Each structure stands twice: as structure tokens, then as C-alpha cells.
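One structure, as C-alpha cells, below. Some questions next.
Only a single protein chain was left out; the remaining protein chains are all shown in position.
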Amino acid sequence: MSARPIGGPAPAHWPRPLRSARVLVGGGIVLSVLLGAIFAPLLAPYDPNAQDLLNTLVPPVWMEGGNPDFILGTDNLGQDTLSRLIYGARVAMIVAVLAAFGAMLLGTALALVAGYFGGAVDWLISRAVDLWMSFPPVVLSLILIVGFGVGLSNVILAIVLVDWTRFCRVVRSEVLIVRRHDYIDAARLAGFGHLRTLLREVLPAVLPLVITLLSLEMAIALIVEAILSFVGMSVESTIPAWGVMIADARTYMYQTVWGLVLPILAIVVTVIGFNLLGDGLRRTLDPKLLQRETVAA
Amino acid sequence: MLEARDLVVTADIAEGRAEVLRDISFRLEAGRLMGVVGESGAGKSMIGRLVAGMMPHGFAVTAGSLRFEDEDLVGLPRRRRQAILGKDITFIPQHPQTSLNPVRSIGTLFDEHLKRLGVAGAAARRDRAIAHLEDVHLPDPSGLLRRYPHQLSGGMCQRVLIAMAFAGEPRLIIADEPTTALDVVTQAHIMGVLGEMRARHATAILFITHDLRLAAQICDEIMVMYAGEIVERGPARAVFAEPRHPYTASLELANPTLTGAPRKLLSLPEHMPGLSAYAGLSGCRFAPRCPVADPDCAGHRAALAEVEPGRWVRAAGRCLGADLVGAAATVHAAGGRADAEGDARPLLRVAGLGKTYGGRRGLLGGRRGAVEAVREVGFELRAGEFVGIVGESGSGKTTVARMLMGLETPSAGRIEIEGADVTGPFARNAALRVGAIQMIFQDPQSALNPRRRIGRLVTQPLESGRRPMPWPERLERARALLREAGLPVDVLRRYPSQLSGGQRQRVNIARALSSAPKVLVADEIVSGLDVSVQAQILNLLLRLREESDIALLFISHDLAVVRYLCSRVLVMYRGDVVEAGATEAVFANPRHAYTKTLLAAVPPDDVNVDWNPAGISEV
Partner (left out) sequence: MGGEILGVVLRRILVAVPLILLVSVLVFVVLRLIPADPVSMAVPPNATRDEIEAVRREMGLHLPIIEQYAIWLGQVVQGDFGRSIAFGQPVLKLIGQSLPATIELAGLAAILATAIGLAGGLVMFRLRGGPGEGPADLASILIMSVPEFLWALFLILLFGVAFNLLPFAGRLGPGESAPAITGFLLLDCILSGRFATLANALEHMILPALALALGTAPLIMRVLRSSLLEVIHEDYIVMARLRGVPERRVITRHAFKNAFLPTLTLMGVQFGFLFGGTLLVEVIYSYPGLGNMMVEAVRNTDLPIIQGAALIYALAVMSINLAVDLAYILLNPKLRAAG
């Protein structure tokens, strides 16, 4: 008996995501910002906090009155905008990456436990999520910062404590779906304990979703940090951050609108990068979506 | 009425162009019931889709015509088709409950449909709707109008759909596997209703099904399809009683029977070719599997010829009317060792098993709102014995299986494996259980982790425990298991999605065997499979019993399959065991009313016996 297997694609493997335009473009943007942040001291022409009171509110070099010494202009204290943008990327990326990972770890762990075990554990965790989500995230992070005090690590902690719920809720639904499949029971019947079943069978099934959410969460974390630094409740004032640049530039909006536009663009472009990356990953790693797009109705 | 002439449907697939339907010609006269019989993938549903104008992407009619009265349905303008559908041509779908909009009441749906049919006035429509619902014997029609689909059973939903289908006095109805998703008793009832309605309205019906026996009983004419071609066509009873094409004959011989002398099922190798294989089959598409094929057949394609008035067969020369019964003549004693040969200790003993779900503790200590899924189930299983549990959905049979496996904790009763008490959750006796009792799950799609290769899946039970087997040894064991299950070794490196349904089920079985258990529990493992594949799996189980004396608890709703495999049977209804005993005895002389109803609901094997499904009431 020589049965021939029916043709069908092997499950999602790593080469596929790289073929998506969104993943490449989004990933490219994110990578550039990341590299800019890492190599800031090499790339930035000036010290971001160096004030030059003779050259305040200089417009960018392409505008009338621009100065080639300051390509993107300066702010009201004469600090070079370009350098501040590059150094601001550091805060942005550190917060985005660390806070997102933290929220992911906490949220996913609780989601796995809640969805897999069900019962009282699920009830407890779901009530905690409900409790947390009773607050608008902006308000909650603000309160947490008021409670903890300003500083980079406090900002990261605050974001983790606010956003784990987002992960938890979404991943939990997915875990519930996976849980219903017989292969989970089959693994238990094969003699695997709960922990091993959870790690070997359930976690890999939700991993694509988690990765997608991670990318989107980085965008959210970045925005929250920008909001906090806009109201002056993020990092110490000696550290340049994009939100702070926006807040400062707002007062001088009529004199030079570029001081406002440039940090806004920085935030928007980076967030677009994370969102494109996340959307691209979702499309390539979700087998259901793939099936639907190949077999037309 | 409906006439197809030399119809050809081609599809653009990766391997080129494949002729999905080839040389399709038939005539359905007004008021006649024609059955289209075939296994999944034969193309029988494609005809329905053609009528509906819902061809999948890349599929197109490249030759021939399909005429409904005077119009050719191929290439019909959308407007015209929309005018016909629902009025002159209507459909009865396969999945009744999901075919009704869940957020709209039955009344709203019916009202919209009647409005489309031109019935003016809301009150008039309501009255008409009630009348139609009464025609299909639905209780309390006016109350039903306010209900929603999720509040109705599958059978009731299907009756609503039948009522809507007949509402406009259509001339043609296409019923695509309308009873496949229903229980056997409900199926009989629905067939009764359908028969009544058809007699009253004299509508032509195209009845698509995979169940040859059912089609033979109720249809005037049947058309057997294989791999996109019609292989035989003629009056239903004649085709069934004397099949002329080897495929039709093997289909019959692959079907287990409920009555008559037991005989071994004929299992054809492999499975029906898929679209991608069509390009490579220039001659007879059945040749690779045909028991009477010779090397010429692969290059030669017979035409559909009228061998007798009204009998058309796509076969010539030797294969026409070939006698296959000889190939399957080995009489085999069903169930094997029905008599316990002095084996003192049963491998599995169950006593007083019960399971109650939910309910709140009442003020006075009782439980309110509790559901007793299983009550007082007891039996024994010895080495080499195959015991069957039959029942419909909701009978509790799956719960029994889950309790035996330790996936659910019994509320009452005792389970013993080789004398040791293992009542309770799996984890408590994991080590003992893994080596003693294993389960084969129903849905191979859901039971195999799609991200794992077969090689690792099949030896999963050997990875766990205190001393997991090292990989090289596991690989050897995997090869042996696949051989035992009749799978080629190169399957080891593949993923589940690359295998067919039958192959996945074999992998399932192989995995269950890997820890060398003494008892297997199989929960509806052949329900979703084609008849010929089902026969393969059943024969595999019999072979395993011969080789290793394994015991099997086989749960199914299919009585004939249980009769083929099992020496003893338990009949379950709503949580109770209503009848138990030796299979032949129970099926030949049922005592309990429910068992009698079950047996009466199965279409008889002998076509000359009159079957009256209308007399069966829905349980």
C-alpha cells in the first residue's frame, strides 16, 4: 500500500514573513530608529543639552534664516533639534522595547494560566483584568507615575502594569480556542504534566499572536511615553525626549512651526513602523487568514 | 426539466488545468427524485454549485450545457438567476443550524422569503408561514415564528428550511447532503417529511448524498459519481441490486450491513484521486484502485454507454458487471472471541458509572438544575474483545469515554484497569494509564498538533514519563508503528495538513498504539470518513486484534459499523444504558423501544424491503 500524501502547505515557517512588504518596510523603519538610538553619540552632531543662547529658534536649513550648522534648527534654548531627536530616540526605544516585553511576559503568562486551567483561577485573573481595565490607560499611568515618581524605570514599570491587561485579554481568548482542540488532551493522555503541555503544545500555538501583539504594544508604549513626557511626568528634565520637545515647541508654535512638526513626525514614523510590522506579521503568521486569501469564495 | 449534456468543468490549479467534472450527462424529469451518490471529492456538490452560480475561483464550465427547462444555466445573467433561485429552484443545505441567520427570528426570515415570493401583506405572510410550518409537522408554528435558530434542534431547523424550500412551489429542489449532519433517527424523520412534501407538490429533486443505501431506498433513479465522472446511472433499485460498474460494486461491498450473513468488508487501497492527480490520469480514473483492472485500463477511457434501456455504465468488456463478491467472500466472525475463553480477569471493568454536571445546591440540600449526563453504566472488557457503545448525540457515550480516560472525573461509580482502581483524574494514575489504555480521538484534524511532524506525533506517549525514550529508538518505533498502521514511511517527515483524512486517522491509531496499551477507546473515529476509507480503518482494527489481542471500546452512532466490529454492544439513550448484550442478538431481537426505533431508522440493506421513514417519530 503506497498512499501518496495529499499536497498541502507545510505550516507557517520563518521564511514567509520576510516576503511581506509590510514586514520589510515596517521592520526597516524600526531597525533604523533602533540603530539611530544605539549609535546616538556617533551620529548626533552636538550634545543634546548644549545650549547656544545666541542661536535660539533657528529654523531648519531649508527655510529662510536657516543655518547649515544646525540642519534641523534649534529650540528656544539653542539646543540642536537634530541631536535632540536622535537622543530622544533612545528614550523612545528603551521604553518601547522594555515596556512591551514586560507587558508581554506578564500578560501572556497570566493568559496561559487563566485559559488553560479555567475555573477559579480564570475567574480571578479575569476579574483582575476587568478591574484594571476600568481605568483609561492614560489616567492610570498618570496616577502610577504620581505614585512612583518620575524616572525612566518608573515609566517602564507603569506601562507594564497598565498594558499587561491588553495582552492578557486577547491571548486568553486564543488560549481558550486552542484548549478545545483534542491534541491538548492527547498530550495529557500521553503522560505530559500540565506545565509541559502548556509550554509544548499551547504556547507555540499562541506564539504568532503574541509576536504580533508585541509589535503593536511597542507602538502603544512609545505613545504613552510621549504623552507622559508631554505633561512633564516622564523622564528627568535633563534627558531629551520627543514628548518634551513637543511640549516646549508648542509655546513657540507661531515662530517656528518646525520645532513642533519634526518631533511629531519622529513619533508618527516610528509608530507607523511598529504598526506596519505588526500588521505584516499578523498576515503572514495567521494560517486561517492565509487559507482564506488563497481559496477564493 | 433539468438536463445536462456533456458538461465539462475545468479548474485552474497549480499543476495545470484539471477537468473537475467530465462528460456529465443526465436527465431529471419533472416530479422525479434523482440521487447523486459519491464520496467526498467526487464532484457531486459541484453540480449544485453550478446551478447556483457559485463556482469557486478558477473553476469554469468549458463545454456542454445544463438546461433547466428552456434555459441554459451556464452563463445565465445574474439577474435572471437571482429571479429563479428561491422560487423555481430552491436548495436544502447540509448544515441546518448554521444555515439560518442567528440574529433573526424564524418569523423574520420566513417573512422576508415570502415577500420575495410576492405574497403581499404582513398578516397574509404570517398565515402562509404558519401553514407551511404545519405542513412539515412542526409543533406550535405560531410560537416558532418568534424563536431563534439556536433554540431549535438540528432536525427542527432542517424542517424549517424544507418548509421554506417548498414555499414557492418550486419545480426543482437541490438537496445537498441534507441529512448527513443529523442523527440517524432524525434523518429518517426528515426523509419522511421530504417524501411527503414531494408527493404533495410533485417537485423534481436532485438528492446529493454519500449514502448509497439511503439513495437506493428513496430515489427513483441514481447516478454514481467517481472522480468527476458518472460511472453508473439507472433506476435506483436495479443499480443497487445489480451494480455493473466495479466502483459501484466495491462501494456496496465496503459498506457494513446490519442484516444478513457477516462478510469481510472490501477495502480498496488508497483513496479517490484529488484534483491535482487528475492530470496524470488520462484513462479510466478508477483504474489505480480497481480490483479487476489490467494494465490496459490506465490508458483507455470507456464512454458512458446504455447497456440496457435506462441503464448507463461507464465500463466495457471485462469490468462490466464483474463479480467482486468473490473477493470479499471470506466470511469473518464479527467480533472474534465473543466467548470469554477462561480469561479470568477483565482488563477493564466499569461499575455504576455516573456523571452529573452543574446545578446549584438547593436550600434543602438537593441539586437544582443539574444535568445527569451518564447514569449507572457498567460493563467489562477482556483481552481481544471489541465492545460497542451506540447512541445518538446527547446519549452520554462520549462522556463515558472521557471518564474512562480520566479526562473527566466520575460523579459516581468505579473504573478498574487490570484490577487497579483508577477512578478519578488522569494525573492520579498517569503512569499506569499510559501503558494500559489509550484513546483514539474522533477528529484527526483537531487531534494532531499541526505544528509537529508525524514522526514526533506518533511517538508522543513515549516522550513523557520518568524515562523518556531517546530519539533514535523513538524513530525506529515510529517506523514500526507506521508500518503497522499501513502508512508509507516517508510520512514521518510530513505535517498533518499534508495528509488525507484517512491517513491522519491512521496516524491517530498508530499514536494510540505506541505505548503498547491493552485497551483502546475509540470515539466516533470513522464518522467523518468516506466509505472506502472507513472500510480500511475497520479492517485495520480487526487485523490489530488478530496480531496483538488488543481490546477495544468502540463508540459510534453507526449500527452497521458496530455490528461489523463488536461482539457485544451497549445501547445508550439520554445517559442510561437501555439495552446490552451480544451484538447479533440485540440487533436481531431488540427489546427496548429506543433500540427498535434506532434499528428502524436505518435504511434496510435489502432494497426490496419497503422502508417507511415517515412512520418514525423524532425522539
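The letters A and B name the chains in turn, as written, and every chain counts its residues from 1.
FYI, a residue touches a chain if its C-beta (ideal position, glycine included) is under 8 Å from a C-beta of that chain, and two chains touch if they have at least 3 such contacts.
Keep in mind it's a predicted model, so treat the numbers as computed, not measured.
*Asks:* Which of these, B:44, B:113 or B:433, touches the one chain of the complex that we don't see?
*Replies:* B:113
*Asks:* Who touches the missing chain here, B:8, B:52, B:292 or B:412?
*Replies:* B:52
*Asks:* Of the residues B:100, B:405 or B:512, I need the one that contacts the missing chain.
*Replies:* B:100
*Asks:* If I consider the whole complex, including the chain that's not displayed, which of A:63, A:143, A:177 or A:199 touches that chain?
*Replies:* The missing chain is touched by A:143.
*Asks:* Would you indicate which residue among A:101, A:117 or A:135 is in contact with the undisplayed chain?
*Replies:* With A:101, A:117 or A:135 as choices, the missing chain is touched by A:135.
*Asks:* Take the complete complex as the reference. Which residues in chain A touch the chain that isn't displayed?
*Replies:* Counting only chain A, the missing chain is touched by 130-131, 133-139, 142-144, 146-149, 219, 223, 226-227, 230-233, 246, 250, 253-254, 257, 260-261, 264, 267-268, 271-272, 275-276, 279, 292, 297.
*Asks:* Name every residue on chain B in touch with the hidden partner chain.
*Replies:* Against the left-out chain, chain B lists 52, 54, 82-87, 90-91, 93, 95, 98-105, 112-113, 116, 148, 150-151, 161, 164.
Definition applied: only the chains that are shown with their structure count from here on.
*Asks:* Between chain A and chain B, what is the separation of their C-alpha centroids in Å?
*Replies:* 49
*Asks:* For chain B, which residues count as touching chain A in their complex?
*Replies:* Touching chain A from chain B are residues 14, 56-58, 269-271, 274, 276, 405-407, 426-427, 430-431, 433-434, 438-439, 441-443, 446-451, 460-461, 463-465, 486-488, 491, 494-495, 497-500, 502-503, 511, 515.
*Asks:* Once bound in the complex, which stretches of chain A touch chain B?
*Replies:* Within the complex, chain A contacts chain B at residues 1-11, 180-183, 185-194, 196, 201, 204-205, 287, 295-297.
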